[in-house]
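In this view, the complex is presented without one of its protein chains, the others remaining in place.
Chains here go by letter, A, B and C, matching the order in which they are written, and residues are numbered from 1 within each.
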Amino acid sequence: MNKIVSIEEAISHIKDGMTIMIGGFLGCGSPHRLIDALVEKGVKDLTLICNDSGFPEIGSGKLVVNRQIKKLIASHIGTNRETGNQMNAGEMEVVLVPQGTLAEQVRAGGSGLGGFLTPTGVGTVVEEGKEKIEIDGKTYLLELPLRADVALIAGHTVDKFGNIVYHGATRNFNNLMATAADLVIVEAEEIVEVGAIDPNHVVTPGIFVDYIVGGGK
Amino acid sequence: MNKIVSIEEAISHIKDGMTIMIGGFLGCGSPHRLIDALVEKGVKDLTLICNDSGFPEIGSGKLVVNRQIKKLIASHIGTNRETGNQMNAGEMEVVLVPQGTLAEQVRAGGSGLGGFLTPTGVGTVVEEGKEKIEIDGKTYLLELPLRADVALIAGHTVDKFGNIVYHGATRNFNNLMATAADLVIVEAEEIVEVGAIDPNHVVTPGIFVDYIVGGGK
Amino acid sequence: MDKKEFIARRVAKELKDGDVVNLGIGLPTMVANHVPEGINVYFQSENGFIGLGPAPEEGNEDPYIVNAGAQCVTILPGGAFFDSSTSFGIIRGGHVDITVLGALQVDEKGNLANWMIPGKMVPGMGGAMDLVTGAKKVIVAMEHTVKGNHKILKECNLPLTAAGEVNLIITEMGVIEVTDKGLVLKEINPEYTIEEVQAATEAELIIDENLKKMEI
Partner (left out) sequence: MDKKEFIARRVAKELKDGDVVNLGIGLPTMVANHVPEGINVYFQSENGFIGLGPAPEEGNEDPYIVNAGAQCVTILPGGAFFDSSTSFGIIRGGHVDITVLGALQVDEKGNLANWMIPGKMVPGMGGAMDLVTGAKKVIVAMEHTVKGNHKILKECNLPLTAAGEVNLIITEMGVIEVTDKGLVLKEINPEYTIEEVQAATEAELIIDENLKKMEI
């Protein structure tokens, strides 16, 4: 099972209308080369799940600027004016989700949970349309899992089986999205041989990863 | 803030009638010296949350044999005949929980979730007394969080701030229980200086740990 | 050949390249010795790792690397350790392709009972309920009967491990698929007749029109 493919081959699995997840936090830990390839390919009508829409020139924000996103599910869009413009013009649907809820929704999607109860958002517009459940006198919102057709993530050191070690604050949503999509593509900073990573240090086990592209080094 | 204390001082916080969590899986990754100290101290009427009741001579099973447990919440008791004996004699209440549900309950307790929906246990005795919720045509059980007064966990390499790295299969419930108790005591195999552990390799951040005992080395 | 050995070998033929597999204690564990040549499968140990390898050579045991039965094992290159919530996220989330377990009882609806006998034996479900609910394919591997009594029933009467989750039953007598219509005998061990297999089975068997010889 050779998981290492070219960026073109990896990206060939992404079709118009798909739901995709992209890792990263304001571009830190985003799979930048995969994003560039998606922009170049021009697939459209995507539903994008990510923490934020980055900046116009950095991260998943490029896909917004290139008008490839039909629907965006994110916690923050304030650093990419184009997102707000398209949202206000009714050209793109935007669902804003509290960051902790978004992380947990992706985790639930990847771990077979049907949902979870969070106190976050109670008493705010976030509760609209959601079931409220009281446990021990405290009110929680029932939030549902999120999954995607494809997840595009970035890893620092990745072995040929797909085991990932992250560096610094790049872990963010990457480790969660790896579990919650039918197809998972990781962009590696560096690809190493199987066995080169201490099994005690692996953050994302390779069984979650379908394809590896890279490596910069 | 010096977190390193003697076993006696650490154990002094555990009182009759408390709810405690103990890490480990059939004794692998259990805080054996803390357990021995608890046996010696003889605190009683404890509610014990752990994966299993170990063996009569290994792990948290010693507390069962010594009749210190009033109520046990665990996924497996088959390797400690004394647990079954006390349960059948009505001397100890035993709540059996699917292992994945137990892990998730502890995680929920530590991360502020009011509960979660799992498909595990639907159509079995596990569903008795629980709310069933249907999501997209699939039935789930609403499971509630678990917390404890004190968690006793074991770590391999622990720095003086309480950051923990585990070795092998010892991670199991330790990493989860560290988040879900009012007081967390870690038994370290080896205590190292702050800064000695790569922040990319920390599994349990030190902010969860109140006291450190050890170290064997 | 020993019955258990025969069953384990037939189960092993179900494994496909790249499969993530969780094996129960006992007979299912023997499947690991018979992975078909030329394919890689990855054994998951629910106590917290993937890449479960064989028992270590004597003197090389690491007491911290054990399987879910507390036996010393090894981790293969490319393996990874994780905590119990991640382990069961893998299991419940459908990332385990095949789980192989024993049974006290299994029935024509795909119900499985393997975790307790009320008043007699209550070891607890451990990870079995999550495994049977979460794995993509659930294979029950067991001897067809116990002390002459049926184990493959119209309806389980012991407390269930999970409802309607079993896909395949492999015994020394044959291979039985659980379908919407009932239990379909897909393969038969040529040492037995169809009548003998049916007699050893309480549930009614549907004989597959392409019934094959059970081979290992």
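Side notes on the structure shown:
In this section, a residue touches a chain if its C-beta (ideal position, glycine included) is under 8 Å from a C-beta of that chain, and two chains touch if they have at least 3 such contacts.
Quantities reported herein were computed from a predicted structural model and do not represent experimental measurements.
Across the entire complex, contacts from the unshown chain go to A, B.
Of A:4, A:39 or A:87, it is A:87 that touches the chain left out of the display.
Across A:4, A:122, A:183 or A:196, the single residue that touches the chain missing here is A:122. Across A:47, A:157 or A:175, the single residue that touches the chain missing here is A:175. Where chain A meets the chain that is not shown, the touching residues are 25-29, 51-52, 74-79, 84, 87, 96, 98-104, 106-107, 118-126, 156, 166-176, 203. Contact between chain B and the absent chain runs through residues 1, 107, 110-113, 159, 161, 163, 179, 194-195, 199-200, 202, 205-208.
We adopt the following convention: only the chains that are shown with their structure count from here on.
Chain A and chain B have Cα centroids lying 32 Å from one another. With touch defined as above, residues shared between interfaces to two or more other chains in chain C number as follows: 49, 75, 81-82, 85, 88, 91-92, 134. Residue positions of chain B with contacts to 2 or more other chains are 104, 118-119, 166-168.
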